[in-house]
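Of the protein chains in this complex, all but one are displayed in their positions.
So that you can tell them apart, the chains are marked A, B and C in the order they are listed, and the count of residues begins at 1 in each.
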Amino acid sequence: MRENLKEKYMNIEGYKIKNRFEGLKKDKKIEMLKKMYEIRHFENQAEQFIIRGIIHGTCHLYIGEEATAIGAAYGINKDDYITSTHRGHGHCIGKGADLKTMMAELFGKRTGYCKGKGGSMHIADVSSGNLGANGVVGGSIGIATGAALTCRMKKNGKMVVCFFGDGAANRGIFHGSLNLASVWSLPVIYLCENNTYGMSTPLKQAFNIKKISDRKSAYGIDGLTIDGNNLVEVFNVVSHFADRCRIGEGPVLIESLTYRWKGHSKSDVQVYRTKEEVRKWKEKDPIKKYKNILFEQGVLTEERDKEIGKEVKSSIEEAVEFAKESQFPDPEEIEDDVYS
Amino acid sequence: MRENLKEKYMNIEGYKIKNRFEGLKKDKKIEMLKKMYEIRHFENQAEQFIIRGIIHGTCHLYIGEEATAIGAAYGINKDDYITSTHRGHGHCIGKGADLKTMMAELFGKRTGYCKGKGGSMHIADVSSGNLGANGVVGGSIGIATGAALTCRMKKNGKMVVCFFGDGAANRGIFHGSLNLASVWSLPVIYLCENNTYGMSTPLKQAFNIKKISDRKSAYGIDGLTIDGNNLVEVFNVVSHFADRCRIGEGPVLIESLTYRWKGHSKSDVQVYRTKEEVRKWKEKDPIKKYKNILFEQGVLTEERDKEIGKEVKSSIEEAVEFAKESQFPDPEEIEDDVYS
Amino acid sequence: MTSKLTYLEAIREAMQQKMRQDNNVYILGEDIGEYGGAFGVTVGMLEEFGKERIRNTPISEAAIVGAAIGSAITGMRPIAEIMFSDFITIAMEQIANQAAKIRYMFGGKASVPMVVRTPGGGGTGAAAQHSQSLEALTAHIPGLKVVMPSCPYDAKGLLISAINDNNPVIFIEHKLLYKNKKCIQDVPKEMYEVPIGKCDIKRKGTDISIAATSFMVQRALEAAGKLSKERSIECEVIDIRTPRPLDVDTIIDSVKRTGRLLCVEEAPIFGGFMGEVAAEVSEKGFDWLDAPVTRVAGRNCPIPYSLVLEKEAIPGVERIERGILDLLG
Partner (left out) sequence: MTSKLTYLEAIREAMQQKMRQDNNVYILGEDIGEYGGAFGVTVGMLEEFGKERIRNTPISEAAIVGAAIGSAITGMRPIAEIMFSDFITIAMEQIANQAAKIRYMFGGKASVPMVVRTPGGGGTGAAAQHSQSLEALTAHIPGLKVVMPSCPYDAKGLLISAINDNNPVIFIEHKLLYKNKKCIQDVPKEMYEVPIGKCDIKRKGTDISIAATSFMVQRALEAAGKLSKERSIECEVIDIRTPRPLDVDTIIDSVKRTGRLLCVEEAPIFGGFMGEVAAEVSEKGFDWLDAPVTRVAGRNCPIPYSLVLEKEAIPGVERIERGILDLLG
């Protein structure tokens, strides 16, 4: 974060943003740490199962980007909406998903969020406002825009956070959707998780601009680039703009700078980047960063931290148990749920 | 034009642009006027035939926008490429199309540019560098980008002018194409003919930005907005950037401000605009404007002007004769030309 | 109580009545506001419902459909108008990968109650990119329903059913039916549903069955009328009405009575929707068919501009007559 945590306001690219994090209860601050741990451990566990072939298909792991999902998810209200991506486990956990039900879905079990029909790339929980992961890069940008249209037409005071990657920012539907949202001033935050690669493609091969948030000027909307590995910054910026959305000030494009620690997916041998680059980014571990903030603020102690770690580990173990013991769907069900 | 015509350079939005028009031979200057007349008369003639049902389907008339097509077409080399739009007659004439062959196509005759298979929205003359009108709004933006890629890969010193409307600037392929051209620094001028409406939709309902050329910053390319009714300005700016393209400085987004005098198409009763607005724009008639420049410069006399008018009228009459006398295609030919 | 309506008026009335009844129903599309849509279907609706519910959009077909999907899964009932069915190809990813699959991928825990209205078909001299009949592209996608009304009564009832349906429905209208004086009908003033998934026998007959879609139903009826008069050949004309879900039973029942089936569609014959109809009937009706199922359909080329060619590209009454006579041998 650009300025001292004690400050009441922070100035980011000319935006005066209230440091709401300061006002949070201790428990909330700790809960966010716990959620980051949940992502980290869930993903590590998932990776093991993929390597061992227990989880089939592929998963796109969120490790290294935890601050963005959690900061954003806690920066909005419980009943606000999010749309997610192929790299969606983090968003899902941030929005309060149940780890058991998530893990069961990865196992392809009937007890999973999608009854085993969706898998990692399609986990959704519409009832809780999670409008779903998406296997199509950029595929949910239009959907998020439509959800924001509902909020506007129903005047229900809700808004939408649309997660997508740097690579998705070159999809045509990014363009049409942000323009539409601007013209209709819809309550949606387009949150671009710039993790420096689209699969193997580095930014410089996909963009000829310094900041993806510069695209705000193509639509006449607000936007800025933030440190996606700093939960406090993500939280403050997202909650600031979420409220602006709500009062009808229109969409915002937030570029959150972060990094994917693991390969793009199962099959990725990472020829396109150096171990050194990865190491450098790991030094900016969003969890360490946030823990240090909590230590500084005296919110967290080493002991409490260890406890949280244990709690998370055991809830992951529970999730795995649940997933393992759950039933596979019955082949008879294959054509159910095609139509309502 | 912002400054006096005698100046060697003009400054437009910070770009120092050589006044190459000054250096042109008298004949060239007159030829451009003649081409503008050709468009005006061709379109008026076409309109008559549409109203009388002699030309079926519909045509999108270019009247009022002549300076953009002619200024741009003469600002590039004969062997450069253009891609056109549903409102393509002007571009076509600018690129040197034969009026007889054009009119025959509108009549659906075998002697037309497309043997009667394409009609108004699909006239093309690939051999002369006209890669075709397009019935799909924005449909040719990707094609223009690909033609520019050919120029680059073959290092043939050619470039491309991609004509499209304000409405097309919200198509997804506009986004993907301009970004691709920028990343690969392709020799293409994206020339947005902003005639203030996309069909019935005014700019303010389709954009939340003041200038479409502001979208240049989304792709890290050059761009500017010009007076599309001033042939001299269009010519100078296009030829300036065409050369920059050739030397590998990448694509440019030029927004050319102009106005469509006629309805969008046959069926348009124009509820969306006032007669007053139309009248105001007619005062900015690009042909009058250019004629006055030529008069001032002593390049044109009233007599010569009348002559040109006559010449053009008679060549249109010839074209009509030719079209009328030409044969319709033989139904037997219907499945020819599907595959090569 | 009925009123004499054109196909276009029937479609408009369905939307007006649903919008008066249900605030969640709204329309979005290009030039649907003041202009009333390229073909005038929404004329007057901006005045009645205002611009919040008659949403004039920029030219961004993919975003239009995407917005419809997102609003549908969150409680609205959008009607997206795509100006020409040729342009649903621009939104094909959103239609086929998102709208069609969301419910299934989410394990049945979401629904996507939306309608994509779009005019298809040729005969207007608008050439290759404004004249296609692309129903085969969407009819193949599980999760979608595809509806193609052939007359005002069906248009109103099917559109009301489509709006009430909790699944994405591709509603394909025909340009030559919109203001067609020849097929104005008495249409009930009140709201009514025509079921999605039922064929309709538009003309009873004993000699041969004809299955057709959209405008081709009208041409088939014309051909049937002529052959009845001129040669007392009695054709049974079946209006497919909804390519997906397809009511094949009604067609088979008819074939059991006539022993012969001619399929008529406007789309290019190769890979067209009627291939599915012919395949299913040839299989399930094998024992009742006295002759092979044949097809009269569009030529295997884009729609050409020149009238003489366009006329050749799309089945006319004469070609249908010939198809019937050939099949009767």
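Keep this in mind: a residue touches a chain if its C-beta (ideal position, glycine included) is under 8 Å from a C-beta of that chain, and two chains touch if they have at least 3 such contacts.
Bear in mind that the values here come from a model prediction, so they are computed numbers and not experimental data.
*Asks:* For the unseen chain, which displayed partners does it touch in the full complex?
*Replies:* A, B, C
*Asks:* Write down which of A:K26, A:H56, A:K78 or A:K324 is the residue touching the left-out chain.
*Replies:* Touching the chain that is not displayed is residue A:H56.
*Asks:* Looking beyond the chains shown, say which of B:Q45, B:T58 or B:N179 touches the absent one.
*Replies:* Selected residue, touching the omitted chain: B:N179.
*Asks:* Quick one: which of A:G71, A:G88 or A:G108 touches the chain that's been left out?
*Replies:* A:G108
*Asks:* Of B:I12, B:L61, B:I141 or B:L253, which sits in contact with the chain we cannot see?
*Replies:* In the complete complex, the chain left out is touched by residue B:I141.
*Asks:* Decide which residue listed in C:A10, C:I32, C:A139 or C:V217 touches the omitted chain of the complex.
*Replies:* Touches the omitted chain: C:A139.
*Asks:* Quick one: say which of A:Q205, A:T301, A:S314 or A:S340 touches the chain that got left out.
*Replies:* In the full complex, the listed residue that touches the missing chain is A:Q205.
*Asks:* Tell me where the left-out chain touches chain A, residue by residue.
*Replies:* Within chain A, the residues that touch the unshown chain are 56-58, 105, 108-109, 114, 116-122, 134-139, 167-168, 170-172, 198-201, 205-207, 267-268, 271-272, 328-329, 331, 333-335, 338.
*Asks:* Provide the residue numbers of chain B that touch the chain removed from this figure.
*Replies:* Residues in contact with the chain left out: 81, 83, 112-118, 122, 124-127, 131-132, 134-136, 139, 141-151, 153-154, 172-173, 175-177, 179-180, 183-184, 336-340.
*Asks:* Since one chain isn't shown, list which residues of chain C touch it in the complete complex.
*Replies:* 86-87, 89-90, 92-93, 95-97, 100-101, 104-105, 127-129, 134, 136-137, 139-140, 142-143, 243-244, 246, 267-268, 270-276, 278-280, 282-284, 286, 291-295, 300-302, 304
We take it that only the chains that are shown with their structure count from here on.
*Asks:* Find the chain most remote from chain B, comparing centres computed as mean CA coordinates.
*Replies:* A
*Asks:* Please report how many Å separate the Cα centroid of chain B from that of chain C, as a whole number.
*Replies:* Chain centroid spacing, chain B to chain C, equals 37 Å.
*Asks:* Quick check: how many Å separate the C-alpha centres of chain A and chain B?
*Replies:* Taking the mean C-alpha position of each chain, the two centres sit 46 Å apart.
*Asks:* Spell out, as numbers or ranges, the residues of chain B touching 2 or more other chains.
*Replies:* 170-172, 205-207, in rising order.
*Asks:* Listing for chain C: what residues touch at least two other chains?
*Replies:* Expected reply: 58, 60, 62-63.
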